[in-house]
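Missing here is one protein chain; the remaining ones are kept as they sit in the complex.
We call the chains A, B and C, going by the order they appear; numbering starts again at 1 in every chain.
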Amino acid sequence: MTETLTIGKALNLGLRRALEDDPKVVLMGEDIGRLGGVFRITDGLQKDFGDDRVVDTPLAEAGIVGTAVGLAMRGYRPVCEIQFDGFVFPAYNQLVTQVAKIHARSRGRLAMPIVIRIPFGGGIGAVEHHSESPEAYFAHTAGLKVVAVSTPADAYWGIQQAIAHPDPIVFLEPKRRYWEKAAVDLDGTPSPLFASRVVRGGDDVTVLAYGPMVKTALQAAEAAAEEGRSLEVIDLRTISPLDLDPVFASVRRTGRCVVVHEAPVTLGLGAEIAARVTETCFHSLEAPVLRVGGYDTPYPPSKLEEEYLPDLDRVLDAVDRSMGF
Amino acid sequence: MTETLTIGKALNLGLRRALEDDPKVVLMGEDIGRLGGVFRITDGLQKDFGDDRVVDTPLAEAGIVGTAVGLAMRGYRPVCEIQFDGFVFPAYNQLVTQVAKIHARSRGRLAMPIVIRIPFGGGIGAVEHHSESPEAYFAHTAGLKVVAVSTPADAYWGIQQAIAHPDPIVFLEPKRRYWEKAAVDLDGTPSPLFASRVVRGGDDVTVLAYGPMVKTALQAAEAAAEEGRSLEVIDLRTISPLDLDPVFASVRRTGRCVVVHEAPVTLGLGAEIAARVTETCFHSLEAPVLRVGGYDTPYPPSKLEEEYLPDLDRVLDAVDRSMGF
Amino acid sequence: MTALSHTTEVVDPVPGAGAPHLPGQPPLVQLLTPEGERVEHPDYSVDVGDQELRALYRDLVLVRRWDVEATALQRQGELGIWASLLGQEAAQVGAGHALAADDMAFPTYREHGVAWVRGVDPLQVISLFRGVDAGGWDPVATGFNLYTVVIGAQTLHATGYAMGVQRDCAESAVLAFLGDGATSQGEVNEAMIWASSLSAPVVFFCQNNQYAISVPIERQSRVPLYQRAAGFGFPGVRVDGNDVLAVLAVTRAALAAARDGQGPTFIEAFTYRMGAHTTSDDPTRYRLASELEEWKLRDPIARVKAYLARSGIADADFFAAIEAEGDELAARIRKGTLDMPDPAGTEIFDHVYAEMPPPLAAQRAEFVEYHAGFEGGVER
Partner (left out) sequence: MTALSHTTEVVDPVPGAGAPHLPGQPPLVQLLTPEGERVEHPDYSVDVGDQELRALYRDLVLVRRWDVEATALQRQGELGIWASLLGQEAAQVGAGHALAADDMAFPTYREHGVAWVRGVDPLQVISLFRGVDAGGWDPVATGFNLYTVVIGAQTLHATGYAMGVQRDCAESAVLAFLGDGATSQGEVNEAMIWASSLSAPVVFFCQNNQYAISVPIERQSRVPLYQRAAGFGFPGVRVDGNDVLAVLAVTRAALAAARDGQGPTFIEAFTYRMGAHTTSDDPTRYRLASELEEWKLRDPIARVKAYLARSGIADADFFAAIEAEGDELAARIRKGTLDMPDPAGTEIFDHVYAEMPPPLAAQRAEFVEYHAGFEGGVER
């Protein structure tokens, strides 16, 4: 059955299906119960599955993630919602020193099938701490896996795949795209979770993006096409581990690569990708890998976010610079 | 006056001088008072400056950093000791959402002259969480500055410069080198805090390191010299901001670059440096920038740390690979 | 097992208190009933002259007016979001009036009433919610810190600031605001531990408006919040948060004790959030209209008005004048909001550091150059 769904609704359905499929799945977070979460991603789930399975927690992120660790040890599959990207940091100790390390610490005896859902990124006109892109912090943390979805279908399947996966996963949801719609085949065969995907073929420059920036990259490709430039756009989908083989193949053809993300450029994902692409495709590169990202500043007040965030023009500017080498 | 000092003693003297020079300097941390800290870096300071200026805090890192913020707002210059690298994460929220952002939030009205001292890195045969290299987390955080010292002179001067500086600084101390000695001119003119330094000239490959790995890089250069290979070694010293002009100049000459650090390679400092060096020196590079770092795993039990940590051989191996391009 | 099977009994921090209290709730300090009658309390009294009473009333009315106008501006798309203080005016105005000039307050994101009392221009608060800046006022000059959005983080700042006050041997105190939900954050508990251990002159002022967004207070604590303090070794007291006089009395006493070297106090101002959590919220999803109706009867402003009128401290002219002042304020806020200039793009870079590092300066220069490229209208 194919339905047209927003990313938000696709996540809601995916969570519902995970709750149905496995009685060990427990959702935890602030306001996810009666309210259905501030973005309504868990709308109706507490009503249908009860407050033991959809838990409105006390207001403390370390508590959410730390108790999830204990639940996982007891055989549960906790799915934690962090209300906004900027509020994940109180849970940072539990994530980095515990969630990420317990499988290794126990030499595999204790699995940590925990999903940390985080609506991430900017562009929604919010106040401080509601528009951040903390993915690099997690991708630098061995023991965690990190994915970012960009379409309703990936949202619907990805959340289910993440919950079923035995390792802890930071699951990043492109909050400003929550309301974007596309058809989802609810019975189809999903793409693997840890695989990047070429979403538009092209020959001149390879453009990489994930989460909310995939749409921006596609818009840029559209605009470039009008000027006779052909961009290949790859949705990375998985941020840790990175799945770069399709990227290497593409760059070997195009010789040029631009990475786009909202997070600050310095030590953002673009840094790692640039380093790897250069290592692997050194002799194919006609230009250095260029990065389009947030500036190395805190996320600004919302009146300035359009200037801060990468947009179509900044992507095209980088494409120009790449072609100019 | 020139004295031969260990890095640990140089830090102790530097802190002493900072306490003498500015009555607003307050040291805070776990066990830094009567015990003098687990590494004795603050030895004798509480005795001489009193427990209002050298504060044994309750056992809570968020508390240490969070109260330092308030002290800074009141005009003090707090110097926080985090006992070991792996224990900075409970303070992560305060560091990332507060310390790093308050200057911007207040449009410059509130300065945050806070120093966070962290003994970092491995090689001391310790148990879990005592050997980590969290610098990339901080370097990806706009609003913080990050430095790493590698010599007694830099330790002595650097800590004083950091305390006198108006911005928050994560001050990384190479714990396994605490006991290494060198002459320090206590009245000399210090190098600027935010500047990298060529510590050995060479022509074939540029090797970058900071903190504990500087010594490793120098050893590698020594060994390479015996085989007729000339490595230029640069001590980065400042990790955020990076001072790469000397690196660019060097790489333009050598055409080859290897970055060494203990932190996991993925999204470690090597990633950023590789991306920037490639962007800036694209046409000079004979080989991609290569990275020698920790593996993308938790720091292992100490019986395996020699295998985990970059050493002379792994640096030389990377040099070989670079030359092989 | 008896010793374990009961919830430990708690000490009433207001021994012998005969104050009226809400049904099913522990006693709370009250000096002015919902009906506007002055009542006595064995431990707390407040010495307010007629002029201060009128000033309190004026502040209550004006901050509500401001709040209503801001909510309207948000509905009209002029603000990104607004966090309403509706129902919490007495808690905030009372606490604000308790502060001495050189005390320092550390608000959350909802203390517009305290901001007002501290002399912050409403437009400097509005600018935050409009997305122009993170608050336009001077925290040092006003003795009122910038808003802190990360729940609870400011309580540690307040405690550290109080440590500075101690070191300065200053006769000042610090007032740390927090919500009921915030009491669950680790950092807030650390702040209390710190303050207790160091006897820091900080008062924790918790507006228990009974909800953290949608989550009712019962999820955060199964005993009244003021009792938390005893576990950390310092006094806790529960006050009727809709009674501006009681709040003033209790907060003044706690701040005086702090200045006097007696360390921290925890004040639980028991109140109710009459509006939505913010303009983005829909409280009909999680609370009953009847609850709201019940709390309307405890309105923090009506009782002061009733008292002022009945006691003859204020007359119809006074009330009308305040109304008019409210209208003027609202108009000024509206105009000020609409006239507010957008920030310059370079603001992104200019305050990140006291000393801008060269790589950031380079980014800034590129930014300026890049945008100059569009100047001629060549934006694609």
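To be clear about the criterion, a contact is a pair of C-beta atoms (placed from the backbone, for glycine too) under 8 Å apart; a residue touches a chain by one contact, two chains touch by 3 or more.
Since this is a predicted model, take the numbers as computed values, not measurements.
Student: Which displayed chains does the hidden chain touch?
Tutor: A, B, C
Student: Tell me which residue among A:L5, A:A18, A:I41 or A:A62 touches the hidden chain in the full complex.
Tutor: A:A62
Student: Return the single residue from B:V38, B:A164 or B:V198 that touches the missing chain.
Tutor: B:V38
Student: Quick one: which of A:E3, A:D167, A:E180 or A:D203 touches the chain that's been left out?
Tutor: Considering all chains, including the one not shown, the answer is A:D167.
Student: Which residue among B:R16, B:R107 or B:H129 touches the omitted chain?
Tutor: From the options B:R16, B:R107 or B:H129, the contact with the absent chain belongs to B:H129.
Student: Tell me which residue among A:A104, A:I124 or A:L186 touches the hidden chain in the full complex.
Tutor: Considering the complete complex, A:A104 is the one touching the chain left out.
Student: For chain A, which positions touch the chain that isn't shown here?
Tutor: So the residues of chain A touching the missing chain come out as 26, 52, 57-58, 60, 62-63, 65-76, 78, 90, 93-94, 97-98, 102-111, 142-143, 145, 165-167, 194, 240-243.
Student: If you put the missing chain back, which residues of chain B would it touch?
Tutor: Here the touching residues of chain B are 30-31, 33-36, 38, 56-60, 62-63, 86-87, 89-90, 125-130, 223, 266, 295-298, 300-305, 307-308, 312-314, 316-317.
Student: Even though one chain is hidden, which residues of chain C still touch it in the full complex?
Tutor: 1-11, 13-15, 43-44, 183-187, 189-190, 193, 196-197, 218-223, 227-237, 253-254, 256-257, 260, 262, 265
Just so we're on the same page, only the chains that are shown with their structure count from here on.
Student: Of the chains shown, whose Cα centre falls closest to the middle of all protein Cα atoms?
Tutor: Checking distances from each chain centre to the full centroid gives A.
Student: Report, in whole Å, the distance between the mean C-alpha point of chain A and the mean C-alpha point of chain B.
Tutor: 31
Student: Distance from the CA centroid of chain B to that of chain C, rounded to the nearest Å?
Tutor: Chain centroid spacing, chain B to chain C, equals 41 Å.
Student: At least two other chains touched by the same residue of chain A: list those residues.
Tutor: 86, 89-90, 128-129, 266, 295-298, in rising order.
Student: Of all the residues in chain C, which ones touch at least 2 other chains?
Tutor: Those would be 133-134, 150, 186-187, 347, 352, 359-360.
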